[in-house]
Every structure is written in structure tokens, then in C-alpha cells.
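All remarks here apply to the structure that follows.
The complex appears here without one of its protein chains, the remainder shown in place.
Labels A, B and C are assigned to the chains in the order they are written; within every chain, residues are numbered from 1.
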Amino acid sequence: MPPSVSVFGSAGFTGALAARLVLRHPSLELRAVTARSDVGRRLDELYPHHRVPFELEELELDRHADVDAAIVAYPHGAAAPLVAELRARGVRVVDLSADFRLHDPEVYARWYREHEAPDLLGDAVYGLPELYREQIRGAPLVANPGCYPTASLLALAPLARAGLIDDVIIDAKSGVSGAGRGLSDKTHFVAADENVNAYGVPRHRHIPEIEQELAALGADVRITFIPHLVPLDQGELVSCYVTASPVADLEALYEEAYAHEPFVELSSRPPGVRDVRETNICRISVHRDERAGRVIVFAAIDNLWKGAASQAVQNLNLMLGLPEQEGIGPTASEVREAVR
Amino acid sequence: MPPSVSVFGSAGFTGALAARLVLRHPSLELRAVTARSDVGRRLDELYPHHRVPFELEELELDRHADVDAAIVAYPHGAAAPLVAELRARGVRVVDLSADFRLHDPEVYARWYREHEAPDLLGDAVYGLPELYREQIRGAPLVANPGCYPTASLLALAPLARAGLIDDVIIDAKSGVSGAGRGLSDKTHFVAADENVNAYGVPRHRHIPEIEQELAALGADVRITFIPHLVPLDQGELVSCYVTASPVADLEALYEEAYAHEPFVELSSRPPGVRDVRETNICRISVHRDERAGRVIVFAAIDNLWKGAASQAVQNLNLMLGLPEQEGIGPTASEVREAVR
Amino acid sequence: MPPSVSVFGSAGFTGALAARLVLRHPSLELRAVTARSDVGRRLDELYPHHRVPFELEELELDRHADVDAAIVAYPHGAAAPLVAELRARGVRVVDLSADFRLHDPEVYARWYREHEAPDLLGDAVYGLPELYREQIRGAPLVANPGCYPTASLLALAPLARAGLIDDVIIDAKSGVSGAGRGLSDKTHFVAADENVNAYGVPRHRHIPEIEQELAALGADVRITFIPHLVPLDQGELVSCYVTASPVADLEALYEEAYAHEPFVELSSRPPGVRDVRETNICRISVHRDERAGRVIVFAAIDNLWKGAASQAVQNLNLMLGLPEQEGIGPTASEVREAVR
Partner (left out) sequence: MPPSVSVFGSAGFTGALAARLVLRHPSLELRAVTARSDVGRRLDELYPHHRVPFELEELELDRHADVDAAIVAYPHGAAAPLVAELRARGVRVVDLSADFRLHDPEVYARWYREHEAPDLLGDAVYGLPELYREQIRGAPLVANPGCYPTASLLALAPLARAGLIDDVIIDAKSGVSGAGRGLSDKTHFVAADENVNAYGVPRHRHIPEIEQELAALGADVRITFIPHLVPLDQGELVSCYVTASPVADLEALYEEAYAHEPFVELSSRPPGVRDVRETNICRISVHRDERAGRVIVFAAIDNLWKGAASQAVQNLNLMLGLPEQEGIGPTASEVREAVR
């Protein structure tokens, strides 16, 4: 029997997509989808294109937690108590919120609020498979990374690991789905269409997450990180401006780092977010700016896929001993194999 | 009798808009529009929304140069010979190409090609009124700035003049009209829609122009400048990351610099390109990133207006002794006056 | 002294634009802008691109109604009581709601709700200047047409007047600004982007308004009218499929009808909504489908301009004895004159 999975918080963009990916997954069984709003509505009425013929149910732990694994797509702060309940019942959890990404509850408190389940922080693995694949296998609780940290860390990891980063500025561009399903003046079509602007200046909450992981890789820096909203639906590009120590062969550094990664793709030209839409792939290019003495790295992902839901399934696959790439679309490595 | 103006190269986006602005200008008379393609077609057939009922004519200097002033909207390289002919006949010229922006013909040769009219470089004034208003008045030849330099220099001038800039990275985002009317794979709707990507990496031709003018303001730096294409029509945002010497009151520095500028608008929130669409206004916000010790400046313009055609008319107004703001829409200063 | 105008309900898209047009109008004085939400905020904070440096005020009739004229941009139902108060004080009113468009209060009740000021219906003139110019001059109360009726009636009037219409289907496409500033699932960027779909099927409230005016022109038909949402901001196209009696010269019929109209423009090719963006112009083309024996008429307007706010100012101009085209941008007739 395939492992059973419930998705908690399926009325939002990432929870709904997670439900679709689990439903279509050849080795998982979608058991239930819960929501905090829109209870009683069918998910395929809210999101016809996902074609998930399940009713959104009100949370009932006795029924919904009787599963092998859970994906939690609750807002920051609301996730921790639910995760704690699920863990208490022995359910493996991938949490899409920020609640278990920061190891230090004080840092969490500074950027978010008081942490409600600090005891669990020790069990949580940061769910970026390209950095923590072994720890994720068998982990009881995986904190799925933020979308910006996913793209930024994949862009910078080879340089960070090689100890080459002195300073980093990350200028990010995200489609509007990144702002979530909630209605607000900035997600109104008329506000976002034919517009570009920065937001969260200068203290976006993804900063401590990126810094924590860069430090773990060996780059102890204070970054500047500025996200911009661009008029498209799904897609995210980070442009990283790195003051770097000299490196003999930049391209080789990246090729080596990612030669065996199923979901990282290198490109000689700057990637576009179209190139990765509706995939779990991160597409990266690296360039030298000789005049200014900098290294520039671009990384493109689909913010709802690799930046959230498909990466959650990638983590589930690892946690449950399934093939890592199952159920989440084409891989970069397929193409590499085909070419060789 | 109002001064007469011909627009040369009116089949492209900026030339067509320049023709519209001159036609609707209360104190100018549009005499003729010429083109190198589409000759014989009516401009209002090509661009119905401009409503310029003029036929595109083949260049005939004897007829078309019998005017007080000219706007030249030719490609780089092609402009210089025409400008030389016009100047030989005593016509005042605003040139939209890069041909007269760089003072040093060797720098021009390095980034573009051999210069075809180096003798005229001495006569040319760099047409950013906020920096060179007095020199533009009465100048025979004005080199209209590039769209990226316009936004970047207005964003950085107060810091540069105060001697505060140590290092600058400019991450720019531009609508597709910035790529011009020419057909190419990257301007196809299907390529640009739902996409964002960098281009011209890492040596975009606007770099020497920005560096020349920053140096003139006192900031002798090598910049990193990376433009990105975003899926919208008109609009351009520059995000400038500045390593700056400490400054007591950043906001005051900008307020002082721009208090009397009719077309510069300060905002406490990051500007969106929608805010300046179809205006000659540059909207700027300045922020401190205390954690990383940087200053961040955003500037938004309409690349076809302040970035090209309406700035050309602003320059014409100055050259011909007309009120600077005539015929180019609302000003930022109107609003400031109204509020006081 | 120029006539003074207050705009009531300025926090929405059409009220905000009306305020901008009145503020920039050479012969009107904007006195105040009121709102039912966002009171205390500056209009140029909500809508930076309109550059109206006025604070949104709570309604105080004693202060705000002490003007020569008013534009009311309230929702249907809420407008009637305010209009009644303004009329009681002798203020001339252009009302943007549907409350005074339908002559028969029973029809209004059937499509909207019980009418709250039926006594005033007799004073109200239907504000489509191309049909009722003379009645609008001097009218105390003008009911500004809906955006779909504006485009549809201008498309069909020449055929209707000539008694040629047997049957009409109107398939309309509107940008998202037509749905107003209110937040809803369908105005979220992610819902509207890369999408097209019909709404209000099959009983959209603009139907009785179109039928009433077609009947007044001589075409007593029951129309099918279906609007669609398309992923753009401002702009509306109606495609009208007419079963028509034979007509000798279709083009001549339209040319004659609109030869002297300042804001109607005929085109031989189907108009695009880009062609009329941010203008008060309606652009029309008419075609014969010989095979199927039908006449097809397309009409494009900017739904916020000719479909609402600039048409309101066109009506104000007529009511106040000002030149009809003042303050609302380029006219079609300018271009015709220039060409002759």
C-alpha cells in the first residue's frame, strides 16, 4: 500500500498545488485536504486546473492525522501548533511555513514572533535537498525553504562552499502568486499589471533564512536582499551580485557542484522564469563582470513548485524512501543523460 | 510664428512618440516626419493611438531640414552623419542616439564603433536637464541620454555630488518597448510574456555613459549594471545598491537636491513604473539598509517618455527658450505647489 | 471664476480619474473629493499616477455641496439618495451609477432594486452626447451611461436609426479595471492573468439600458449580451453581430453619422483597445459578412474614460456651456481636420 498523505491548508496556492502533486503521484495516496476557509467547497471548483476532486474539510485531527505523512501549508505562526500535534501522533511532516526554518528561536522571534514549539526545532531539517539530502532521508520533520532562499542558496552554494564570498546583494523578482491567494491592494490585477516595484524594503523576512544557510556553507555575511513584484503569475528570478575572491574556473565550479543534481540545470545564458515554469527545476547561470570585479549569478525557479509545493514532495520522496524525482515532472538530469 | 520641427526616424517607437508630442505642443509646429522604412504610410495607421495624421516621408534634406529644430531618432551610428548635415545647415538638434553622449571618441569606439562625426562632440551637451540645464539652453546640439542612464543618474546624483559613493550596483528592469520596434525572438509576445530575464550581461552599452556622468558629478567608480526584461510595455525601474559613506540625513539630501525640479518626484515608498507611465516624471525613493550598511535608491521612469521622447521635448523647450514643462504633461512641481 | 466641482466617491477607479480630469481641466475648479472608505488618505497616495494632491474627505453636504456641479461615483443604489440631496440644493449632477439611466422604475426594480428617488427620473437625461447632445446642454441631472452601453450604442446607432436592425448579439471584452477596485477572487492578478472567461451569463445588468436606448433609436429588439474578462487593465471592445436589412452603402451610413462627432473615429480595420487607451474616443469599424448575411460592427473604448470618467466631464462641459472637448484629451475631429 502506498504511503498516505494529508495536506493541511489546501485552500491557498501552495497547499492546493501540493494536493494536486500528491494526488497524481504514482506512489502516494492523497487521503484528505483540509482548509481554514472555503470548507465544504470542492478543490476543483476553487482551482479547476488542478483537477483535485476532493472536498476541503475542517481540521479533525483524529481523522486527518491518521496518515503516514503530512504537508502543512499554514501561515507562519499558525503552523507550529499543528505541526506539534502531528508530530505527537508520529506523523512525518513537511512544513511549508517559516516556523521550523530558523534554528535559533530568538532569531525567529526577532523576525516573526514568539515561537510556539521551540522544542521541535532540534528535530527539524532544512529541506533543501541539494544541501541536506542525507539528513532529510528519514527526518521526522522537514522545514521546506522559502522560495527566495531556495533560489538564492542554489545560486550561491558553490561559491559559499568554496569560501569565495565576501559580500552579496540579491535583487529578486517574483510573480504575483508569491504574494498568496489573500486579497490585497497589491495583488489586484490593476495594481500589478504593467507595473514593477520593490517591496519589503529593506528588511524582508527571508533574510535571516538565507544568512543562516550561507553561514552553514561557510559564508558569514550580511546580505542585502530586495524582492520586486513583476507582472506575471508563477516564476521567480534572483540576480546575485557577489564580491568574490578570485576563482580560476567559475563554470567548472558550478558544473562540478551540480553535475549529479536531478533538479539543477546550468545554462550559459541568463535563465528566464519561463524556462522553469511548472517544474521543480532551478536553472542557473554564472557570469564574471571583469570590469567591476564581481561574479553575477542568476537563478530561476517556479515559486509555487521548486519554491514551495514540488520541493515539498521532493522532500516527502526522500523522507519516505521513494525515488527523489517521482511525481514532480521532468528533471534536469534526464536531459543531461540524453545528451551524453 | 512657433518654431518648426521635423522628426527624423519616426517609424520607431521613440520617433513616433516624439512626433506626437511635437504635434500637440502648444508652441511648436510639426513640419514633417521622415522614416527609413514604411515610407508612404500614415503615422496614424502605424500608431493609431498617437493620432499623428502625417505621412512618413523619405529623407530629403532640402525640404525637411528647413526647420528651426530637429529631433533625430536614428539608430546608433546612423545618427551621426545626419546630425552633421543638420548642424551644417544650422538646425538645432536633439539626438536620441548614443552618438553624441560620450565625450571621448575612443570610449565610443570601444563600446560602439568608429565615430563618424567626432568634430561635433565638442558642441554636444548631455541632455539631462536636471544636471545640465544651463548648458542646454542655447546649445546647438543636445545628446538625449539613454533611458537607463536617465533613471540611474537621477537616482544617484545627490549621493554622487555629495561625494558619498564608493561603489554602485544597478539592477534595472525594463518593459519590452525599450527593445524597440524591431522584430526579434525576444520581443515576440510569447517570449516576453510571463517571463523575466537579464540581458546584455555583463557589458551593456549604457555603462560608459553612466560612468562618465557619475565621474562628472564626483563619483569615479566602475559600476555593475544589469538590465532585465519584464513583461510590460512602457516603464523602467532601476534599483541602485550603493556602498556609501555615512550621511546624516539621507532624505534631506534628496529633498534639497530635487525641491525645485519640475519632473523629479520623491516618494517614501518604492516607486512603481505605473506611477510614471506616460509622463516625463522620474519618481525616486531612497532607503537605508542599516544591517548591511548600504543605501538603496529606486527610480522609475517611462522609458519612452522621460527615457527618450518627452525628455527630448524638454530639451527642445530649453534650447528654444520655451517654458521647460510645456507640452509634456503633468509635472511633479504642480503637485508640490498645490500641497504647500 | 471657473465653475466649481466636487467629486463624490473618489476612492474608486472612476471617481479618482474624474477627480484628475477635473483638476487638470482648464475651465473647472476641483473643490473637494469625498469617499466612503480611505477617508483621510491623500488621493495621490492611493493613485500616484493621477497626481491629485487632495485628501479624501468624509461626506459633509454643507461643505461639499456648495459647488456648481458634482460628479457622483457611488455604487448603484447608494447614488440615488445623494443625487437627490445634491439636486435639492440646486447642484448640477453627473451620476456615474445606473440609478438614473433607466426611465422606467419598474425595469430598474427588476434588474437592480427598488428605486429610491423615482421622482427625479423625469429630470434625468441619458448622458451619451452623440445621441442626446442638445438635451444634455442645460440638463440639471445627467445619467452617465454604462461602459458597455456606451460602446454598444455608438456601434449600433447608425443602423438602428436607419431601421435596419432585426437582431443583435453583442460579445464584449473588458479589461479588469471594469470590475472596479473592490477585491474579489476574480480581480486577483493570478485569477485574471493568462485567462479569458465570460461572466454575468446570461443576464448582465447592462442589457435593459442597451435595449431602452436601441428602442429609442427605432430598434425594438431583445439583445443577447455577454461580457468577457480579458487580462488587461483599461480597455473594452464590443463585437456586434447584427442581422440587418440590406443596406446600399454601409460605410457611407457610418461616415455620415459620425462625420462631425469630436470623439468618434472610424477605421477600416478592426479597432484595438490600445488605439483608444486613455482617451475619450470611441473607435469603430463596420464590416459585411456576405456569406452569412450579417453586419459586424466593432467598437473600442477605454472603459474608465469614454466608458465613465471622461464622458462624465464631456457631459459636464455641455451642461456648463464649456467647449465639449475641453480637458479630455485628443479628439478624433482634430485628426480629421488636419487631414482635410
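FYI, contacts are C-beta pairs under 8 Å (C-beta built on N, C-alpha and C of every residue); 3 or more make two chains touch, one makes a residue touch a chain.
Note that the coordinates shown come from a computational prediction; the quantities given were computed from them, not determined experimentally.
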Options A:Glu29, A:Asp44 or A:Glu57, residue touching the unrepresented chain: A:Asp44
Sole contact to the chain not displayed, among A:Asp66, A:Glu134 or A:Glu334: A:Glu334
Contact partner of the left-out chain, one of C:Ile223, C:Ile281 or C:Ala308: C:Ile223
Given C:His103, C:His287 or C:Arg336, the one touching the chain that is not displayed: C:His287
Of A:His115, A:His206, A:His228 or A:Arg283, the one touching the omitted chain in the full complex: A:Arg283
Interface with the undisplayed chain - residues on chain C: 169, 171, 173, 175, 191, 193-199, 201-203, 207, 222-224, 226, 228, 230-235, 237, 239, 241, 270-274, 277, 287-294, 296, 298, 300
Interface residues of chain A (partner: the chain not displayed): 24, 44, 48-49, 51, 53, 194, 267, 271-272, 274-279, 283, 330, 332, 334-335, 338-339
Contact set of chain B toward the excluded chain (per top definition): 13, 176-177, 181, 183-185, 187-194, 231-233
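Keep in mind that, in the parts below, only the chains that are shown with their structure count from here on.
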Separation of mean Cα positions, chain B and chain A [Å, integer]: 39
Residues within chain C bordering two or more other chains: 193-194
